[in-house]
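For this view, one protein chain was removed and the others were kept in their places.
Chain nomenclature is as follows: A, B and C, assigned in order of appearance, with residue numbering initiated at 1 for each chain independently.
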Amino acid sequence: MRRIKVGVLGATGSVGQRFVQLLDGHPWFELGALYASERSAGKKYREVAKWFLPYEMPEAAAETVVKSVDDISETEDIALMFSALPRPTAIKVEKSCAQAGYAVSSNVAVHRMEKDVPLVIPEVNRDHLALIEEQRSRRGWDGFIITNPNCSTIVMVLSLKPLMSLKLNEVRVSTMQAVSGAGYAGLPSMAILDNVLPFIATEEGKMESEPLKILGTLEGSEIKDATVNICASCHRVPVIDGHTEAIWVKFEDSVTEAEVKNAFNNFPREIDTPFSPEKPIIVREEQDRPQPKLDRDAGRGMSISVGRIRSGRMKNEVKYIVQGHNTVRGAAGASILNAEVLVEKGYI
Amino acid sequence: MRRIKVGVLGATGSVGQRFVQLLDGHPWFELGALYASERSAGKKYREVAKWFLPYEMPEAAAETVVKSVDDISETEDIALMFSALPRPTAIKVEKSCAQAGYAVSSNVAVHRMEKDVPLVIPEVNRDHLALIEEQRSRRGWDGFIITNPNCSTIVMVLSLKPLMSLKLNEVRVSTMQAVSGAGYAGLPSMAILDNVLPFIATEEGKMESEPLKILGTLEGSEIKDATVNICASCHRVPVIDGHTEAIWVKFEDSVTEAEVKNAFNNFPREIDTPFSPEKPIIVREEQDRPQPKLDRDAGRGMSISVGRIRSGRMKNEVKYIVQGHNTVRGAAGASILNAEVLVEKGYI
Amino acid sequence: MRRIKVGVLGATGSVGQRFVQLLDGHPWFELGALYASERSAGKKYREVAKWFLPYEMPEAAAETVVKSVDDISETEDIALMFSALPRPTAIKVEKSCAQAGYAVSSNVAVHRMEKDVPLVIPEVNRDHLALIEEQRSRRGWDGFIITNPNCSTIVMVLSLKPLMSLKLNEVRVSTMQAVSGAGYAGLPSMAILDNVLPFIATEEGKMESEPLKILGTLEGSEIKDATVNICASCHRVPVIDGHTEAIWVKFEDSVTEAEVKNAFNNFPREIDTPFSPEKPIIVREEQDRPQPKLDRDAGRGMSISVGRIRSGRMKNEVKYIVQGHNTVRGAAGASILNAEVLVEKGYI
Partner (left out) sequence: MRRIKVGVLGATGSVGQRFVQLLDGHPWFELGALYASERSAGKKYREVAKWFLPYEMPEAAAETVVKSVDDISETEDIALMFSALPRPTAIKVEKSCAQAGYAVSSNVAVHRMEKDVPLVIPEVNRDHLALIEEQRSRRGWDGFIITNPNCSTIVMVLSLKPLMSLKLNEVRVSTMQAVSGAGYAGLPSMAILDNVLPFIATEEGKMESEPLKILGTLEGSEIKDATVNICASCHRVPVIDGHTEAIWVKFEDSVTEAEVKNAFNNFPREIDTPFSPEKPIIVREEQDRPQPKLDRDAGRGMSISVGRIRSGRMKNEVKYIVQGHNTVRGAAGASILNAEVLVEKGYI
C-alpha cells in the first residue's frame, strides 16, 4: 500500500507535537507538510518547535520547512489534514481546507457540535461518518471536516457505550485531569504543584453535551441525541498525562456490578486499523487500579482502563473508575484513528 | 484560668506531632505528658520523634521524657488524653484510660460508631456530648471517650449540615485527598508522584456511615441516624495537606444555587473557644476556588472553604466543591476543638 | 513612631504580591500606593492582582486603587518605593523615582552592578549604603536607589560572609532552586513536573559576579571587589519555595569542619529591626537538614539554614548545604530589610 500524504495544522503546539510523534513510522500515513503561524513559516521544524516529548524529534519532521496556515494552496500534494489549531485560527482555516478539497480530521472543538459534522469515536459511532455526504452537499465542499471529542469526553464515553444497552439514565462524573491537557504552557507550575484546581474552563459543558451527540443515533442525515443525563465536575491535579474519572451510572432498572463488568469485558474491538487497540476497554481487577502512571500507556495509549466497579448506595446505581491517556487516546491519537477509519471506509 | 494538663497518646506519629504542635501555646491546655510505644519510653521526645512539620519542635515538648502507653497509672497529673494511637493499641489503651478516670478525646476510628460514644463536630452536633452520661453509667467508668470523625467526613459534613434543613436526600462525593492523611510513611513517593490512587482502604465506608450518626438526632440517650443517603468515591492525589471534595447534593424539592449559598453564608459560629474558627464555612466567590494550597490554612486550618456552587443537570440537584485541612480541621485540631467544648460544658 | 508611607512598584506580579503581604502590619511602614502597568491603573488591587499566596489578600491593599507606573508625580505622599518591576520598566521608572526625590529599595537586577548603587545584605555590608551620598552627588538626585542581590546570591553570600576571615579562596556552588523564583507564570508545569531543568538564564553570571561587590570593601567612595573566585551551576527543581545550594569552599590554608561551623554559629545579629531575624544563620545538626520544606520559614523566612558541614576530599576544602526562602529572604523581604536599615541610619 502506498502511504497517504498528510499535513498537520498547528504542528508546533503540544497536540501538534503529539501528531508528529505518533505519525512517525505510521504504516498508512506519511508526513507531507507541517503548518504553523506566519512567524514560524520558512524555518525548519527543529528550529521552531520547542519539543517537549520524551522521544527524539523524528528526523524527517525536524528537517521539514514549516509552512504558514495563512497560505495553504489548493494544490498541495496532500490528501488529509490533521488539525491542532488554536480555536480562532481553526474557525477560518479548517473550513477553507475543506472547501479546497482536503479531508480534515480535527481535534479542535469549534465544529464538533455542528449538525452535519461527524463527532466520532470509532468504537462507538463510526456510522456517524455518513454525515460527511450531508456536509458536502449542504456546504458545496469538495473536502470535509470530521472531529473527535474533548479528551475527558472520549475517556468517559468509551466506558459508557457498553452500558447504553443496560438502559443508562444518569451519569455523574468527577474528573482528575492531567496538566498536559492545558497545553505546554497552559498551566504555571506555581498553580498546580501541591495543589488541585477545581475548575477547567468550558470542560464541564463539553462533557455534558458532546456525549449526547456521540451516543445518539443517525436517523437519515441527522443525529438524534441520546437521552442520558450527564453532570460533570472537572478538576486538574498534578499528573503529567492521563485523565482519571470517578463515574456514577444510574440505570432505569436494577443492574449489578457483574453486569457492568461483563459489559466492559465483552465490548468488541470490531475495527482493525494500526491505531485501534486490541482491547478498547481493559478491565483491571486490582482494588487500586486504574492509575494514570501505570495504565495510561496501555494499548500504546489507545486503550482506556476501568476498575473498582462497585454497587453504589443509591438505587440502580453502580460506580467505577476510568482512566485514559488524554493526549493520545484523548487527542492526537483520536484524530489519527478517525482518519484510519476514513481510509477503511473509502472516504480518502 | 489555670491551664488543664493534657497528655497525648501516640505522640510520635504524624497526627501525634500535630497535637504537639497545635497544643503549643494553647491558652487552656498545657502539655503534661507524651505517650508512645515501649521502645520510645524513657527517651526525650526530641530523640524519638522524627519531626516533619515545617515549624520548630516546641522546646518544652522536645525536652519531655516520653512515657509508655503500656504503663499509664491512674494517678497521672493529667485530666485529659488526646489519642492518635495506632488502631490495635487504641482498642486497649483508650478504654483503660477512660476506666481510670481520664477524659479521652480521640481521633482514632475504633470507638466512633459505638452507640454510647459521641462522634462530634462541635458546630454540627455538640449536643451529642450528652451521650457521655449514658456511656459512664453503662460502662461504670469514671472517665469517658469522645471521638471526632474521619478527616474526609469532617470536611464534607460541615458543608452538609446547613443543607439539612433544605431537605437533603442524596449525596455523592468524589474526593481528592492529600497524602498526609496516610501518615508520614504511609504512602511511598513512587506510588503518588505523577499519579492518582483511586483507592483508600476503608475510607468510602467511613464517609458513607459516619455522617448518618453525626447528622442524627439525640433522642433520650440514643442517636437516631439521619436518613440522607451518601455514596463516596475516594482518591489520593499528589497534594501534601488539604482534602478537596466534589459534592452533588440532591434535595426532595427544587433548591437553587442561591439557597445553597445562603445556607453556607448564614451558617453560624455559635461556639467561641480558642480553636473554633470565626467562620466555620468560608464561601469563595472566585470561579477556581477553593484550592488546597490557597485555602487549607484559612481560619488557622479550622475553617472549611466552599465554592463553585452551581445547579446540576439532574432534578433538584446542586453541585459544589469543598476543601479543608485534613490534619488540622480533619484530625488533631478536631480533637482539640472537641476538648474545648468539653471544658466549656463542664465535663472537664 | 509614626509609620512611613511606602509604595510598591510592580505590585501585581509575584514579588509585588510578596511585598504587599509582608508589608501588611509592618510596624514602621504603611502601604501608601500600589503601582502597576497602565492597563491595571484605575482599578482596585483586588480586581487586577491574580493573588496566589496562601494568605488572604490584606483588606487595605485589596481596596486600594492601583496607579500607573507611567504616571508617578513628584508630590506623592510617599517616602519610599519598593520595586518589583519587570526589567525594561525598571530601567526607566526607578531612575525617574530617584530623581523625583524618592528612596527606592529595589529587588530588580538592572542597577545592581552600577558603581554608585549599593548592593546590600544588611548583615554583610550595610556600610556600603554610604554609596548613597556618592550616587546623589554624582547624579544630582534628591532621592536614590539601593538594591538587594539575586535570590540565590543572597542565600549563598550570607553563608560565605563568616568564612571570609578564614581566607576563602574558591567557591563552587550547585543550586536546586524553587519554581517561585521564575515568577508566577514563569515556568509551565509541563516543564518541571517529574523533572530537573539544568539551566536558569543569567543566574550563574549573577551568582559569580554579585558576591564580589557585596563582599568587597568600601574604600573612599568606591567598592573594591573581593578576590574570592566563584563558579556556579544553577538548576531548577520541583519545589515551590526555598533555594537549596550545595557549596564547596576552599581556603588558603587548612580549615576544619569545626572552624566552619563555629564561624556560622558565631555570626552575629548586630542589627535589630522588624525583619532582621534573630539568627541570620541557623546551623542544623541533623544529618539530613536543611530541607526547603522544613527550613524555608525559619526566622519568618528571613534566616538561612546551613548543615552537613564536612571536610571534602580536596586540600583545604569544606563542603556544606545552605537553604533559604527565595521570595522572602531572597527578594521582597530583602528589600524590606534594606529599607529598615535605611530608616535606622537616617536616610529616610
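Points worth noting:
The working rule: contacts are C-beta pairs under 8 Å (C-beta built on N, C-alpha and C of every residue); 3 or more make two chains touch, one makes a residue touch a chain.
Because the structure is a prediction, the values reported are computed rather than measured.
For the chain left out of this panel, the touching residue among C:Gly216, C:Pro238, C:Pro280 or C:Gly324 is C:Pro238. Of the candidate positions B:Gly32, B:Pro118 or B:Pro238, contact with the unshown chain belongs to B:Pro238.
Among the residues C:Asn195, C:Ser221 or C:Asn316, only C:Asn195 touches the chain that is left out of the figure.
In the full complex, chain C contacts the hidden chain through residues 170, 172, 174, 176, 193-199, 208, 229-231, 233, 235, 237-240, 244, 246, 248, 287-294, 307-308, 312-314, 317, 319, 321, 323.
Along chain A, the points of touch with the absent chain fall at residues 52-56, 193-194, 293-298.
Summarising the interface, chain B meets the missing chain with residues 14, 52, 179-180, 184-194, 238, 240.
Following the convention adopted for this analysis, only the chains that are shown with their structure count from here on.
Here the spacing of chain A and chain C, counted between their Cα centres, is 47 Å.
Multi-chain contact residues of chain A (touching two or more other chains): 193-194, 238, 240.
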